[in-house]
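The other protein chains are all here in position, but one chain of the complex has been omitted.
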Amino acid sequence: KSKNSGGGGTPTLAFMGALTGSNAQLGINIYNGAKLAIDQHNAKSGVTKVTLKKYDTQGDATQASSQAKKVVQDKDVAVIGPAFSGESKTADPILNAAKIPFVSASATAVALAQSGWKYFHRVLANDDVQGPGDADFIAKTLGAKSVYVIDDQSEYGLGLADAVRKQLKTDGATVKNGSIDPKGSDYSTTVNAIKAANPDVVFLGGYYDAAARLVKQMRAATVKATFVSGDGSLDQKIADQGGASANGALLSCTCSSAVGSTNPKVQAFEKAYVAKWGSEPATYSAEGYDVGNILLQAIDNGKKSAQDINTYVASIDYQGVSKPIKFNSTGELSQSLLFMSEVVNDKIKFLGPTSTAKPVPAG
Amino acid sequence: MTESAALLELRTVTQQFGGVTALSEVDLGVPEGAIFALIGPNGAGKTTVFNLITGVYRPTAGSLWFGGAKISGKRPHEVARVGIARTFQNIRLFDNMSALENVMVGADARHDSSVVGAALGLRRHRREERDGRERGMQLLDLVGITRVAEDTAKGLSYGDQRRLEIARALATQPRLLLLDEPAAGMNPAEKEQLGVLIRKIRDIGVTVFLIEHDMGLVMQVSDRVAVLDFGQKIADDTPSAVRTDPRVIEAYLGAPADAT
Amino acid sequence: MLLEIADLQVHYGKIEAIKGLSLQVDEGEIVTLIGSNGAGKTTTLKTISGLRRPTAGSIVFDGQDITKLAGHRRVQLGLCQAPEGRGIFPGMTVLENLEMGAYIRGKPPAADLDRAFSLFPRLAERRRQQGGTLSGGEQQMLAIGRALMAHPKLLLLDEPSMGLAPLIVTQIFAILREINNSGTTILLVEQNASSALQLSDRAYLLETGRVVMSGAAHDLLYEPAVRDAYLGAAPQPEERTDTS
Amino acid sequence: MHAFVTQFWPSTIDGLTIGSIYGLIALGYTLVYGVLRLINFAHSEVFMVGTFASLFTLHGLGITHAETGFALVGVLILMGLAGMAGSGITAVVLERVAYRPLRKRGSSRLAALISAIGASFFLQEVFALRYGRDLLSFPPLMNKTVLFHIGSGQVRADKVLVVVAALVMALALDRFVNGSRLGRGVRATAQDPDTAVLMGVNIDRIVMITFLVGGMMAGVAAMLYGNYFELTQYNVGFLLGIKAFTAAVLGGIGNIRGALLGGLTLGLIENYGGSVFGAQWKDVIAFTVLVLVLMVRPTGLLGEKLTRARA
Partner (left out) sequence: MRRIGLPDVIGPISDRWSRLPTPARYVVYVIAIVAAFALPADSIGSFMSPQSDWSAILFYPIGVYILLAIGLNVVVGQAGLLDLGYVAFFAIGGYTMGKIGLSLKWDFWVILPCGIAAAAVAGVILGAPTLRLRGDYLAIVTLGFGEIIRITANNLNFTGGPRGLSGIPNPPSVGSFSALQFNVATTKPFYYLVLVMIILAIVLVKRLERSRVGRAWAAIREDEDAAEVMGVPTFRFKLWAFAIGACIGGAAGVLFAAQTISITPEDFPFLLSSYIVVAVVLGGSGNLAGVILGAFLVAWLPERFRGFADYRVLAFGGALVLMMIVRPEGLLPSRRRRAELAEGTGGMGSLGGGVGGAQTQAVRIEAVETDAVQTGAVESEAAP
């Protein structure tokens, strides 16, 4: 059994998130990014070697709780994750009580930063940044007057959709609400309601498979509205599954894309990632890489105990491949950006920050 | 004919199933303390009478009275609590329970300790439990199968199963016992023993209402016999009178000599 | 020899219900099995028609060893049984039940149906009634009528008189005689032993899974041991007029 | 209530469409339940395999964009045959492996239910491991042409195909079970297997045919589903299966016409209910209506048919 507390031995970092099961893809993306960081680090000479241990939660809150306890038991020095907001709610209190720093690359629920957890950080903005950002983009850049906002009744999807709804009203757009069941097949009730409302934009708070279903059924029912969704839908799969119907879909994320960047540091990351994993970095890979590197930097600076690492991370000012990273007192990024991508010709195209993003006209 | 002492009464009962009239305006009175037999051709409506009494069906018209109270419209377990028990035309025991347990299920109909009482093991419950066991054994003794008390019901021989069914019915402490063709599938020696048992039951004060095709048994035990034909009562008299009634001979017996 | 059973053993779990039973039925005969309850009569019939597997012994029908043959194939060979408990298809009408009797032959000719209806006029009246709602006796009629629809070489009947009114019992035995005269061999199980023995050519007496006596039906009828246990003394109904 | 009125026609059309798919799948539940009194929990996976078979047919034929005319009809037929084959074979194998051994032992239906649940997990996982857990897209095969409008409802070619095909299949099956000799064997086996043997019915064969036919119905449903939604996934059958079983019960289990009626009713209720209370309440509405119907008609809308009568 590994006992990696305090000094001596190789410090162990824990990865917590879904690596198997139906929600595994995002978890794997993050893990791959983090693993790359650690391998690159360990390949250098004269550094403290670090191990990365996997704790597979399957995205399940109750498994996350027992896995978190295992992390505590194993005395790992810091956690990359937990990945999802749901599992964070059961795992985070345990990690926090055990005084183990945990840095999430992907959990966006607003409430997580409001529990007063001293050991919590995340390297991306929460739903309160994404939602209003999306709304502003829809109302201002797209100039939409009426918007149909749909949630998938999941914690993430509803949170995002509600934030969008709220801001859209402030922005003066007419908002109609709907819900879909992400596991269901037939969204016709919702599609019929959209059709009747004839909105300029349809926004979905949800994940890519539901998004693919929804756009397909919308387009089949000759709904012409622009389709916008959040980071949950930002995956090449929305294009693969949605087919032609997905073209023109706008997808936001507080994560930036490493693919096609002109920044040399990002290009280096992309190259290394492709070399190691044989595929382009995907959603949250860059964030995973950054979290790994932040923690490694703490260790390289001689911070070996969980407590010290946490203190170091809290005050870090780091230029990541995804974005500049600096935390405020609640563990949130002190400044954050929202980015937009679009499905163009069956491929995801990164458009840049919402402030400057210009959708490619369909056709 | 209908004495005031009738324990069970059917008052102009009609039972229809869709187009089939199984019983039409039947009056019957089963005198308290007697062995009363109901006979008649196949499909005459005999089993229907039992199903009406036990609350399986509700009469299309007319009413049923037991001990002066109306019972038509009651649910089966309520009828059981009033004091009517039955056996089935084809044996229906709780196959995988022991003989004693089968009887105890019957005895439980007379118990009222609550589920909570049972869960907490209250004294009342324990007393009833003991009482049920004792009474069960007495009844097994009455029908003569104490030796198989611990055997599972389905392992018993047919005759013993019949007896067990009767014991289980008696355990509910009925005032009236309904027997539907108890002698079916028995050989003459067994029928003889059955006759003895039926009389023993009557002698402990239980009124017996019997449906039977075996005229030997009917003639041997009954105090009174009613005959149904096509849902109508065509006779209601002493066994000897019924046996020689020409209408009964024509509809049912075929020839007087067939009364075996 | 139409049916020959040798050293048959049948188990229900650990219980040995048939303990080495042998019997024969010749073409054209009526053979009766009598015996007290639980002697194994029904089990024997079920084993012949393939509803139960024997643990040992052999069954040869019409020159063919059918011990391991599936039940439905035996029907095709000409074995048909009207089972104990009647086995009426409760959700089928009387007519459909009769048609099931001729299942192996496809659609039965109208003449067969007419014969069944003329044997049991009650069935004709009720031809559209659901089998499950017939009275006990009506079901018994239907079961026999249905078995005849298959035109079996060997008809197995398990207590055909059970639950029937005396008048019908007499009719049933007459019908069996008639069926037999028209060429169908019959293996009959009956509690109503005296009527059955009067009807049959030969008989076997079963006790606890074994044949304890066999011979010409006529001889058994007058065998004292049989008389006592299975035929009952001549009926002497006590006439009870007192209403106590 | 306003939404109910404005969306009445679209809801009706879509309700009938999804209801037809429920109905077709429900036929498989109803048949197997009727004969073995077994909830074939793995029937949802029988359907799932059918969708994959249909999908692979399209891949095999190299379809990448919508076809028309005879080509379309030909492809649809091939796709349907593939779906029927995939589902039918799966159902038969399932019966052989997961149910027959239990049946031979005379095991309880509870044991069979667990076996069915196990088989269901197994099949899902096989497909998940082999083809991933993500949605797989069907190439567009049929133009979703709007034929005409009823009120604000669009009557689309692919929807019409679903409803018509479902009706035809259900009618054919009804004829088979109630009109053919084999069908009579099915009913006899359902009501009293022992006596059925005595009548010369080959029970094993009947059971196999029951699974096969039920599977084929699911296969047709799978083809229609693939053409209509253009997506499938290893667990696509799960929710649909529950709905279809609900439909079977609603219509009266063991009752073929009941299955279809139940499916259509359920589809309509869901869509009407969804339009009034919001799509998230669809399932709640569906199950509530089921309970209400069963309280009034304890054996479903059309009553039980195939099943053994109860004492």
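Labels for the chains are A, B, C and D, by order of writing; each one numbers its residues from 1.
Here, contacts are C-beta pairs under 8 Å (C-beta built on N, C-alpha and C of every residue); 3 or more make two chains touch, one makes a residue touch a chain.
Everything numeric here is computed off the predicted structure, so don't read it as measured data.
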| item | value |
| --- | --- |
| Of B:S24, B:T172 or B:Q220, the residue in touch with the unshown chain | B:T172 |
| Which residue of D:Y22, D:F138 or D:F245 touches the chain not shown here | D:F245 |
| Selected residue (touches chain absent from view) among C:R52, C:R126 or C:R202 | C:R52 |
| Residue numbers in chain D that touch the chain omitted from display | 33, 35-39, 96-115, 117-126, 129, 189-190, 192-195, 197, 202-204, 207, 242, 245-246, 249, 253, 280-281, 283-284, 286-288, 290-291, 294-295, 298-299, 308-311 |
| For chain B, residues in touch with the removed chain | 47, 54, 75-77, 79-81, 85-86, 88-90, 92-97, 101, 104-106, 108-111, 113, 115, 118-121, 125, 128-129, 132, 152, 168-169, 172 |
| Interface residues of chain A (partner: the chain not displayed) | 1, 19-20, 56, 61-63, 65-67, 69-70, 72-73, 86, 89-90, 93-94, 97-98, 109, 111, 115, 153-155, 157-159, 179 |
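Following the convention adopted for this analysis, only the chains that are shown with their structure count from here on.
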| item | value |
| --- | --- |
| Set of chains adjacent to chain B and to chain C | none |
| Centre-most chain, if every chain is reduced to its averaged C-alpha atoms | D |
| Gap in Å, rounded to a whole number, between the CA centres of chain D and chain A | 38 |
| Complex contact set, residues of chain C against chain B | 15, 36-38, 85, 122, 129, 133-138, 140-141, 159, 162-170, 191, 193-194, 228-233, 235, 237-244 |
| Complex interface listing, chain A residues touching chain D | 21-22, 24-25, 153, 178-181, 183-190, 192-193, 195-196, 209, 212-213, 216-217, 220-222, 237, 240-244 |
| Chain C partner contacts - residues on chain B that touch it in the complex | 17, 20, 31, 33-34, 39-44, 47, 89-90, 155, 157-159, 181, 184-192, 213, 215-216, 219-224, 238-240, 251-254, 258-260 |
